[in-house]
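Down below is the structure, laid out as structure tokens.
Here the complex is missing one protein chain, while the rest keep their positions.
Up next is chain A:
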Amino acid sequence: MIEKTTLWLVIAGLGLGSFGLRFLFLGLVGNRPLPAWVLRHLRYTAVAVIPALVAPMVLWPQATGGTPDPARLAAATVTLAVGLISRNVLAAILAGGATLFGLLYLA
């Protein structure tokens, strides 16, 4: 059970913090240029943080109690492959979902 004080502190803090991150450059930097090395690192934030977040979920899914699951591994592989080849987010989601439900149905 999550404590109510904790919950609202997190909602408020995360809301303000997320807005701060979104406003950081747009609002405070405005038209001034940023150092090249900062931009160089920021460019890779999404492709670093999101895969790091996803990797343990794929390898050790909570739904199976942390045991690697062939259906989920296959679904993740198909999603990634279709996304890489088609460059289409929706096609990748549909292919991954179809793989997951198809294999879970067969199992």
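Everything below uses one rule, namely that a residue touches a chain if its C-beta (ideal position, glycine included) is under 8 Å from a C-beta of that chain, and two chains touch if they have at least 3 such contacts; residues count from 1.
By our rule, contacts and distances are computed from a predicted model.
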item	value
Among "PEP-utilising enzyme, mobile domain", "AzlC family ABC transporter permease", "Propionyl-CoA carboxylase" or "Cytochrome c-type biogenesis protein", UniProt-listed name of the chain not shown	"AzlC family ABC transporter permease"
Contacts of chain A with the absent chain, listed as residue ranges	1-2, 6-15, 17-19, 21-27, 29-31, 34, 37, 39-63, 71-72, 75-76, 79-84, 86-90, 92-93, 96-97, 100-101, 104
